[in-house]
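Note that one protein chain of the assembly has been removed; the remaining protein chains are unaltered in position.
The chains carry the letters A and B, assigned in the order they are written, with residues numbered from 1 in each.
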Amino acid sequence: MSEWGWVAFAYAVTYGSLGVFAGSIAVRIRNTRRSIGETE
Amino acid sequence: MTTGFWHQVSAVVHRDLLRERRRGDVLWITIPFGAIALLLIPLAVGTDAILLRQIGPGMYWVIVMLFGVLVSVGKASNETLPQQDASALLGLDPAAGFVGRATSATLLLLIFEVVVGVVAVGLYDVSIIGIPWLIVTLIIVAIGLALLGTLTGSIVNSTSAGTALVPLLVAPLSVPLLLGATQSYEGLRLGHSILSWVLLMVAVVLIVAIIGVLTARPLQET
Partner (left out) sequence: MQAQTRNRQWPWVAIGLSLAVAFTLSMVSPADSVQGDLVRIMYVHVPAAWLAYLAFFVTFVGSVGYLTTKDLRWDRIAAASAEIGVYFTGLAIALGMIWAKPTWGVWWTWDARLTLTAIMFFVYLGYLALRRTTDDPVIRAGRSSVLGVLGALQIPLVHFSVVWWRTLHQPPSLVRPDGPAIQDPLMLTALIVGVLAFTIVYGSLMVKRIELIKLDDQKAAIEQSIERPVAGEAVTVPDLGASS
């Protein structure tokens, strides 16, 4: 793999995992709000 | 901390050792488990005598760390909820309970270390060097591991995970003890001073002991 390939891999891991982590928090907040009957 | 405190401590130690004598958890379960682990390793990595002599001390200490923690979560030094309530009603100082349980776990761990150590010497042909320092190391590791196991045991006590969580919590925190013990042996073998390692292990013991005594009451109340 080229140097840029490794860099792309590293940035994909960083931003991908960050997106999943932040997204999961956002989804859980929305679902919990709904389940306790609070509207957004 | 009056004489009443130490009286309570010795009562707890007496109770735990009596329970161990009746149940034999350490003697009949944990020690054979540690011994068979030492027997399994050569089957997996090879039975070359030189290799075994090389990895023997390290394997011994890994087994002590991983399996020794089971001693402190065993039934002997771990209270069930009704037992806790009874102790609290009888006016047992939670700190005395902690020190007592850690003491009995230390004594049981020492037995574990010695018996498993004999097995390790026999199977791996480990040479014993620097006996006074070795005894010091064995005692400090036993105290440190007992304190860590007892403290994390009371943290997870009566949670749904039960004692299954204790080894996960203790293993990373026991790294200074593992490195202290293995590097002391290396140091003795190479003729280096091992005082700094011994002091590091003593520091672990002191920190865990202080946290354990200070948090014994809040942990019992929740």
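The definition used in the following text is that contacts are C-beta pairs under 8 Å (C-beta built on N, C-alpha and C of every residue); 3 or more make two chains touch, one makes a residue touch a chain.
Predicted, not measured: the structure shown is a model, and the values here were computed from it.
Q: Could you please point out the subunit A residues that touch the chain left off the display?
A: Within subunit A, the residues touching the omitted chain are 1, 3-4, 6-7, 9-11, 13-15, 17-18, 21-22, 25-26, 28-29, 32-33, 35-36, 39-40.
Q: Kindly note down the residues of subunit B that lie in touch with the hidden chain.
A: Counting only subunit B, the missing chain is touched by 151-152, 155-156, 159-161, 165, 168-169, 171-173, 175-176, 179-180, 183, 186-187, 196-197, 200, 203-204, 207-208, 211, 215, 218-219, 221-222.
Throughout what follows, only the chains that are shown with their structure count from here on.
Q: Could you work out how far the Cα centre of subunit A sits from that of subunit B, in whole Å?
A: Those two chain centres are 41 Å apart.
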